[in-house]
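The structure appears right after this line, and notes come after that.
Here is chain A:
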Amino acid sequence: MIIELPLLILLVVTAGGAIMVKDLISAVFILGSYSFVLALVWASLGAVDVAFVEAVVGAGLATVFFLLTLFGTTEKDTHIRRPPVPWSALLGLPVLGLLLLYGAGDLPAFGDITSAASIYISPEYLENSVEQTRTPNVVTSVLMDYRSFDTFIETIVIFTAGIACALILRKGGS
Partner candidate 1 sequence: MRIFAGFALFVLWLVLSASYNILHMATGAVVASMVVWLSPTGAPHVRRFSWLAALMYVPWLIGRILKSGFHVSRLILDPALPIAPELVRHKTKLSSDGELVVLGNSITLTPGTITVEVAPGELIVHALDVASCEELKSGLFDDRVGRLFSVKGDKK
Partner candidate 2 sequence: MTWLAIFLIVLGLFFLVVGSIGMLRLPDVFSRAHALSLTDSLGAILVLAGLAVYEGFNMNFLRILVVLVLIYLLNPVISHATIRAAYRSGLRPTDKESR
Partner candidate 3 sequence: MNTFFFVVLTIITVLMLVYFYRVVRGPSVFDRVLGLNGISTKAIVLLVLIGTMFERVDMFVDISTGYALLNLVGALAIAKFLEERGASSK
């Protein structure tokens, strides 16, 4: 779809800028603008809920949290010196990117009704979700019933990360 093209270019530019810039505070702001553009891309793909979460978490919360963290540091810490990029990365990453692009050529078009994902399992979920799970929202039933183990382990990961953060940041620890 051609609508996303300008947004995608802007997305690549902002992502590159966030990596290339030398100063961490400007990196935070660039990351904020990156989130805005990413949310626009999600919205233009029709994934409005993801766009909303991206705007809330990426552009709003993350920027404020990053800034809070940076204000706890000194001037010396926020200016980063990057080591020179190794040759292997310079050679290998473009090849990897080209391979990925080559592989992406075989993917079905966005919203293609004859693609495997649309024929094989999605209709079954859509048709049977109400009588099988008694949940009116299909997204919820896919997340919490059909893929419940996946979601369960994701939740475990987040919970573990939360516990680790609490242990590290705890006051008065030895």
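Details
Note that a contact is a pair of C-beta atoms (placed from the backbone, for glycine too) under 8 Å apart; a residue touches a chain by one contact, two chains touch by 3 or more; residues count from 1.
How were these picked? Simply put, all candidates are chains of the complex that A comes from, given by their letters.
Model, not experiment: these values are computed from the prediction.
For chain A, the touching partner in this complex, chosen from 1, 2 or 3, is 3.
Residue ranges of chain A in contact with candidate 3, taken from their complex: 2-3, 6-7, 9-10, 13-14, 17, 21, 23, 25-26, 29-30, 32-33, 36-37, 39-40, 43-44, 46, 48, 51-52, 55-56, 59-60, 63-64, 67-68, 70-71, 75, 78.
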